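Missing here is one protein chain; the remaining ones are kept as they sit in the complex.
Chain lettering (A and B) follows the sequence in which the chains are written, and residue indices restart at 1 in each chain.
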Amino acid sequence: MSNSLQLDAQGRLRHLLSIDGLPRDLLVQILDRAADFSRATAGADKKLPNLRGRTVVNLFFEPSTRTRSTFEVAAKRLSADVINLQVSASSTTKGETLLDTLKTMEAMQADLFVVRHDASGAAHFFAEHAAPGVAILNAGDGRHAHPTQGLLDLYTIRAHQGDPATLSVALVGDVLHSRVARSDIHGLRILGCTDIRVIAPPTLIPAGIEQMGARVFHAMEPGLEGVDVVMLLRLQKERMLGAFLPSAAEFHRDFGLTRARFARLKPDAVVMHPGPINRGVEIAGDLAYGERSLILEQVANGILVRMAVMDLILGSDACALSGVP
Amino acid sequence: MSNSLQLDAQGRLRHLLSIDGLPRDLLVQILDRAADFSRATAGADKKLPNLRGRTVVNLFFEPSTRTRSTFEVAAKRLSADVINLQVSASSTTKGETLLDTLKTMEAMQADLFVVRHDASGAAHFFAEHAAPGVAILNAGDGRHAHPTQGLLDLYTIRAHQGDPATLSVALVGDVLHSRVARSDIHGLRILGCTDIRVIAPPTLIPAGIEQMGARVFHAMEPGLEGVDVVMLLRLQKERMLGAFLPSAAEFHRDFGLTRARFARLKPDAVVMHPGPINRGVEIAGDLAYGERSLILEQVANGILVRMAVMDLILGSDACALSGVP
Partner (left out) sequence: MSNSLQLDAQGRLRHLLSIDGLPRDLLVQILDRAADFSRATAGADKKLPNLRGRTVVNLFFEPSTRTRSTFEVAAKRLSADVINLQVSASSTTKGETLLDTLKTMEAMQADLFVVRHDASGAAHFFAEHAAPGVAILNAGDGRHAHPTQGLLDLYTIRAHQGDPATLSVALVGDVLHSRVARSDIHGLRILGCTDIRVIAPPTLIPAGIEQMGARVFHAMEPGLEGVDVVMLLRLQKERMLGAFLPSAAEFHRDFGLTRARFARLKPDAVVMHPGPINRGVEIAGDLAYGERSLILEQVANGILVRMAVMDLILGSDACALSGVP
């Protein structure tokens, strides 16, 4: 269902709602375009002309300064005009519905909406109702998906460890509530990864995760054995403790990445985390920015994949990068 | 009084505070310039160089994400730098007065202030005290005026129904509290419209409305008979119910635009509303975005008239559009 919305009749990207079901070629095209942008923005002047005169609207129904910034930086690097809309008080207290907000901003000739909402399916809803030529980019909808986070994880894994089809990847922690985990697993599978592991207590494993292609472990030691990539998931401490977990300390004892557990990984294994990290919970403080950590590089790559997605959807495509000096 | 502030010695636009009293030629010039911008921004690259290097400050003393966005988009399309200032907490708790805020921002060499304030006359006050070369654009001051809303309504009416001098226009609903209604009536009169009707319960009709050139109706059926344009006014439900109106449902029963009442209009009549609409109050939900509704086009035209006003005030005028490819 997703793809009839995400792709146009020629199979080109129209909206980005979820990694689930994206064709392999398109996924690779996004990652390759991100790599192009990595080279094109290596100098002091990081401005590219690709989206000049286009309008990108950050339409955030829940606040996330950090995520909003990544899309704002990406769009501005491509010379788009960016309008930030934090919707809550103003519009909704006036009774304007979700759809009225979309239609109103569309009418201002916005080209692309970066949508974040705490309800799963919100981005799909917008994409279903968007006018022709208006694109929706999902920046996180409830527990459902956060596709650019998945893309930046895939980009980072590929850049450091090579072809995902040859790798063992372990996701650790709150898989149940993680839209990042869903996006990562879908993406890894599409790129041919056959050894995807999820490591978590039974209360944090969603039903049906094996059908997505992941093997379940309830302890770190066997799960981490020989993996190339450890993807730690953020623990939403405030909502988890009590209901799903006894305490942050116990979680760290059982599922935190410590130096001892680190030794079980492959020698050149890398550690990833979508951020922001809880030091001493998902990971020991000294490992967070250690030499095998790619956490900050994930942030940098997040700009690149967001530029790539915006450019593929809105850019003049074939000649888009040729205009770069 | 307004015009000695709004126009310079050569009759050119200096501030835009109110439509009331604008010369007909100037009003037509604004609408024509907006039409020029409609053509110039029809392509993917909607960026024009007219206000390059100019600084536009959105100085909002009451929050309005939607209105702020329209001015921000318009200014950015013209290549201006835009600074958004939501003034309340920060400045005023420090005891800085209105005037100090204006003078401070002026000193930063801001060229144009888009001012919104809940007090009638705030924009006039700023214009009276603005330094030479600094322009004030009223984005709504209390119940008084919202001139760019009036201009976009005039633009939309002219584009769809032709010369306002030949038309019958009905404004429906809360005329009493509506700065939009005042701006529309003034503008229609200046353009020669002789059949302006206001339809509302007696509690929502301001004193002296007949002197402004409008005929009063207290029922929809006679008021809508044969009109070319129905302009619905937004009902501020939260402040109205109880004091001025029994209930939203009763308002809809008596003054809502329904399909049955729609039949009384001329066959090619159009429906307008400044937004955001209250579905099922001012208008039946299925009519809001129906084929005769211009509600979203009003939003689009709002960008164009705001560009036109900014360009006429700040642009290099004669040659302003010649720089456009």
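Here, a contact is a pair of C-beta atoms (placed from the backbone, for glycine too) under 8 Å apart; a residue touches a chain by one contact, two chains touch by 3 or more.
Because the structure is a prediction, the values reported are computed rather than measured.
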Inquiry  = So one chain is hidden, and I want to know which residue out of A:R12, A:R39, A:R66 or A:R215 touches that hidden chain in the complete assembly.
reply    = A:R66
Query = From the list A:A9, A:A44 or A:A243, which touches the chain that is not on show?
reply = A:A44
Request  = Just the residue numbers, please: which parts of chain B touch the chain that's not shown?
outcome  = 52-55, 81, 83, 85-87, 89-91, 94-97, 100, 103-111, 316
Inquiry  = Residue by residue, what part of chain A touches the chain that was omitted?
reply    = 41, 43-47, 63-66, 69-70, 72-73, 76-77, 237, 275-279, 289, 296-300, 302-303
